[in-house]
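Here the complex is missing one protein chain, while the rest keep their positions.
Coming up: chain A.
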């Protein structure tokens, strides 16, 4: 140890005048400086949002340029310079003819690099603080920002960057020591940087790639989801560093890889031991993990909100069937779900204030941390479906073929379009397997399978739309179905009940069922005819439900709805579906223009009871809002403006709040335009049900007789709003 310290001190003397540490400071400071300029010139005021640490957030925003460029650059340059000091001057021989052991020589130089890394990281943090402070003097700090010293977070961040950088240091170091030419180590370093860009573009960077742990830091500045201090990626970097340094040092010590590890039993044994022990640990760390199932299905969680959440509803995504109603106690909830829940995305609704789509299935244990402060929401889902809930839930279609078909280009070239579809499909299939969490957990295979099926469905729908266009444009030309398309089709069966919650699948099944129907009737009728022929059972029920749901929604007349219901509702095996459809038709019927508007009971700012009936004699425009609703607040000034503009017309503008906290409503409403009548709805739930409300803001127009004109008006920020209003008032189009 003494020997090492001596060597380290001497090494420090040697780097005198090289400016190695200065460079570390410069490359550490550069990212925060860039961020200062960017924030200053592009500053957008941030409204809302959860409280966050201002300084920590600033430093985290500097991580990307630092960890994927400046820091690797620094490592490549510094390693090369430190080793070149000795390569250039015959220093290795000089050091080896001093009473210093090779371990000290090798690692004292390594230590200097480590120190310069730490200097760069600390410079990043310190200058991050400094520049963030300067920024706070130049532009306003967001109101939800806090300014405490985030010691633990910063310490962990520094440690993580340090560990993540080790592997690149070790890799560059062993190369730079072995190869005396300066150009090679730098070339290898830059090659690593460049290749990384390509690997990233194709999303195929392996975890052991020397730049990957660093890039993970900027991708996940907050680190582990599971509360670990460091993530698997940093652990892997550290373990790989041990292996690399072991090999590198012995290579150096014995002047060659052959003499280091071949022909000497002890040395081979040493290498094998390291590879088995550290390599074993490494493969354990790198091997993707999946959660094992739980013995029951549980949904639980915590609520952190300034609003009172009393009940949580879990509903399915298909018919909105309630799977569980969970009371909240002490801001916590827990429920065991006894019903059969196949893998799907279910809605977890927190009273009316928030809805969290959550993926789970039978035998999962799901924990939801629900945070809602003011109007900012943050949801963290952990438990046995953590990776599934984090992975890209949207199976969006990313295909240039979709663009070509949309633009009607290249339609004359079926091979080109078909190949494009198949290529893009293959790519998205392989991409669907790449997701892993920051803790190296991957989705279970049932989820991935389902996701791949849903992706394939999209490509098949794309293919179908292509065939249709081809058939219309080139009626006498074939559009051959290639092997590739057949391969996609093999992914999908036409009776997969688990996929029916997905509209694309329903569309695909219908398209396949009706493909040979050349009758001159509309597509919906074809669809009903095809569904009718299906064997009775849940699959048929769900298909029929989807089709009915769509057709009822689209029907413009009462008679159409009645026909649909009498003709098809009897086909349901499960009468629940029939009831839901019938109810839906009823609600739509009730809310159609000219029907009596459902009653509303409310309270004015003077604490007077008021109902819709009291407003008869004038048109009534209702804005349904709440103090915690951001988009409502955005619409509010437009609404007020309209109220002032039509003050002299026979129309009453009403702002109806559904706030739980009447005090908040009172304060907010008091400050609004007097031309708008401010009321607070007494029964939120009733309003939701009767008016078929799925979200606010909602604008409703009622005529002087209390009949509905428009149950869902355009928003006042849109021109259409005024048009609808003028139309009702019988005013001409001009303003």
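Here is the rule we use: a contact is a pair of C-beta atoms (placed from the backbone, for glycine too) under 8 Å apart; a residue touches a chain by one contact, two chains touch by 3 or more; residues count from 1.
Methods note: contacts and distances are computed from a predicted model.
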- From "Aspartate carbamoyltransferase", "NADH dehydrogenase", "ATP-binding cassette domain-containing protein" or "Sulfate transport system permease protein CysT", the UniProt protein name for the chain not displayed is "ATP-binding cassette domain-containing protein"
- Identify the residue among A:93, A:516, A:556 or A:607 that touches the chain left out of the display. A:93
- Item | Option from A:9, A:296 or A:398 whose C-beta touches the chain left out | A:9
- Query: Which listed residue (A:255, A:331, A:477 or A:723) would be found touching the missing chain in the intact complex?
  - Reply: A:255
- Had the left-out chain been drawn, it would touch chain A at residues 6-7, 9-10, 13-14, 16-18, 85, 88-91, 93-102, 254-255, 259
